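A quick write-up on the structure given underneath.
With one protein chain removed, the remaining protein chains of the complex are shown where they sit.
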Amino acid sequence: NGRSVKLASNDGSFEFKPGGRVQVDYAHYDADKQQLGDGTAIRRARLSAEGKVFRVWDYKVEYEFSSSNASDSAARGIRDAYLRYTGFAPLTITVGNFKEPFSFEQVSSDSALTFLERSLIDVFAPSRHIGAAVQTSGANWSLAGGVFGERPEDDAAAEGDEGYDVTARGTWAPFWDTGRVLHLGAAVRRLDPDDSTNELRWRARPESNITDVRLVDTGVLTGTDHVDSYGLEAAGEWGPWSVQSEYIGTKVNRKSTSDVDLNGWYVLTSWFITGESRPYKASEGVFDRVTPLGIVGQGGIGAWELALRLSNLDLNDGPLVGGEQRNLTVGLNWHLTPNVKLQANYIKVLDLDRPGNAADGDEPSAYTVRAQVDF
Amino acid sequence: NGRSVKLASNDGSFEFKPGGRVQVDYAHYDADKQQLGDGTAIRRARLSAEGKVFRVWDYKVEYEFSSSNASDSAARGIRDAYLRYTGFAPLTITVGNFKEPFSFEQVSSDSALTFLERSLIDVFAPSRHIGAAVQTSGANWSLAGGVFGERPEDDAAAEGDEGYDVTARGTWAPFWDTGRVLHLGAAVRRLDPDDSTNELRWRARPESNITDVRLVDTGVLTGTDHVDSYGLEAAGEWGPWSVQSEYIGTKVNRKSTSDVDLNGWYVLTSWFITGESRPYKASEGVFDRVTPLGIVGQGGIGAWELALRLSNLDLNDGPLVGGEQRNLTVGLNWHLTPNVKLQANYIKVLDLDRPGNAADGDEPSAYTVRAQVDF
Partner (left out) sequence: NGRSVKLASNDGSFEFKPGGRVQVDYAHYDADKQQLGDGTAIRRARLSAEGKVFRVWDYKVEYEFSSSNASDSAARGIRDAYLRYTGFAPLTITVGNFKEPFSFEQVSSDSALTFLERSLIDVFAPSRHIGAAVQTSGANWSLAGGVFGERPEDDAAAEGDEGYDVTARGTWAPFWDTGRVLHLGAAVRRLDPDDSTNELRWRARPESNITDVRLVDTGVLTGTDHVDSYGLEAAGEWGPWSVQSEYIGTKVNRKSTSDVDLNGWYVLTSWFITGESRPYKASEGVFDRVTPLGIVGQGGIGAWELALRLSNLDLNDGPLVGGEQRNLTVGLNWHLTPNVKLQANYIKVLDLDRPGNAADGDEPSAYTVRAQVDF
């Protein structure tokens, strides 16, 4: 497909595909109350190998080499690492480390995102954990569910039993044609934390990953019994214009103190000046990467995309004052080829409500750019 | 061979082969005296590149991405990384990081093991270190010897001279035909520890790698002058039925305190319900991976294997009370294809003799499962 290398046996029973991606970022911050720290980062640098053996066995190993943020212990680590049985297609069974079926934005590949970073509500999305899942799909719907443990890099010092997640997500596209999509989705998650700590924490960077500052942060919540989350998704596409929105609510059930309700949402809209549409994959219920009508290097000018996002994260509930943050992001994407992209985002913290904390009312803005290639 | 990708030049002077493996584990423990910590892990996630240049030069680079256990500093690290000259074949010369010729079980590839983990006596096997070795073999024998330094991830803070190993192993198969093998082997090892520390330690998990608990542990032995080990191996195969056994004795020569004698052994037996045999490689004196008679995905049901192992590790000697542990393991393997395998092990600590220590008499059991693919 002009994008990547694939080696296959003559009968198609065996395939091998090496791949990778590089994302180079720079951010400049207009700080308000505290320094955020301008700078550069290799946001992602991955190599992967995936393939198929004996027709019905898929595998993938992917590693993230980037470790730009000292506070992310698993920044450098295993990403996809799984074995999948496709003998009951369209039903598939997957075992290993891979993304849990929860959150429209999270299950979309980072290389297909409209903005540099996922929105504030990504704090509620579990992303990849070690587990087992079943997926199936029809012409315009998808369904997936699984049970998951910890991340490959996690290991509690104390030897209590590991925590686990149970997640499920379903999507449905009442209309679906090229450049004309209505997408609806819902997901649920039950999280039972690690026995030895029972500790959980939610915190978020201001939709820019160069800084290590989190304006909102619940701190460590001890004595959590379990956490229930649910997500609602809706998206629509009319030719070059699309909208996408998502809401996630999270209820933390605590053993001796009162329960806590957290939530967040975002709405984004995108418009292709050059007329492209975001391709929809109904089998997974996600948008995929954009292929420009004219490719730079083959006489074209690439795809130009304007985008706007409003996002809100509320980590305040009763005595817990993690903070409520509302951001506006303006984005300009230049898709030079299907796999080369330049992006610029302006992110403005519209409101930060965290009474009693030094970050209360801290409303900085960020200018961020990215160059990306995946192969 | 239906397993992996290999690119070769027309005259065969040049080859390149990318590869990798993923092992996904789950363990549930019936704890006795102390918590062991149920959970999941990516046990191994490796990518490798190997090849041949100018006919007589082989190379390999292999990296382990998994780092599930906080207490293993070298869990994530370089595995095979070597250059080999094959111009004097069958004699070969290897320089780099690779497995020392010591212990039948250790020199066998982990993807060809009968159980999820090697037995308790693997604590005495040096595995991979940086060094140089010479190997040669005949129709039914093999001989290898080398000198080795530290692991690629090791680096003593103090700048004493690095420790070194001298190891040698010979194997002989008096009978050898497909499905009919008698294997005998012996190996010796002299270890001279790092000058700056002179410290050594032997400890073992209960043949399950999810937990970080070691029931037997000598603690750090200071003032070691050198260590001598020897190993004896025997194995036999009659069609679908095989037995394999190994003994390793280790004598720690200490400078001012009395010497310490440690030892261990295991006996295992395996039976293929579906009639396969474990393939023997006389040139290395090891068993290789099993190819099922009927492959799942090509109409077959795979190979089904039942196995049993008894192992014993004795780290008690005079005043040193590291503990003596005896384990029984029952295993069921389902080889779906030559490179996809599901495994289940039940491990029971039969006896734990460590007088005066909290772990004395701690006799837990473990239920462990694994999904594995290598390519």
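Observations, loosely collected:
Letters A and B mark the chains in the order given here, with residues in each chain numbered from 1 onward.
One rule holds in what follows: a contact is a pair of C-beta atoms (placed from the backbone, for glycine too) under 8 Å apart; a residue touches a chain by one contact, two chains touch by 3 or more.
Owing to the predicted nature of the structure, the values given are computational and were not obtained by experimental measurement.
Contact with the omitted chain, checked across A:A8, A:V22, A:A112 or A:V267, is made by A:V22. Among B:G149, B:G179 or B:G361, only B:G149 touches the chain left out of the display. When the whole complex is considered, the residue among B:W57, B:Y346 or B:Y367 that touches the unshown chain is B:W57.
Seen from chain B, the chain kept out of the figure touches residues 7, 13-14, 16, 18, 47, 49, 51, 53-57, 59, 61, 63, 77-78, 81-83, 87, 95-97, 129-131, 148-150, 152-162, 195-196. In the full complex, chain A touches the omitted chain through residues 2-3, 5, 18, 20-22, 24, 26, 34-42, 45-47, 65-70, 211-213, 295-298, 336-337, 339-340, 371-373, 375.
Keep this in mind: only the chains that are shown with their structure count from here on.
When chain A is fitted to chain B on its Cα atoms, the angle of the rotation, on a 0 to 180 scale and to the nearest 5, is 120 degrees.
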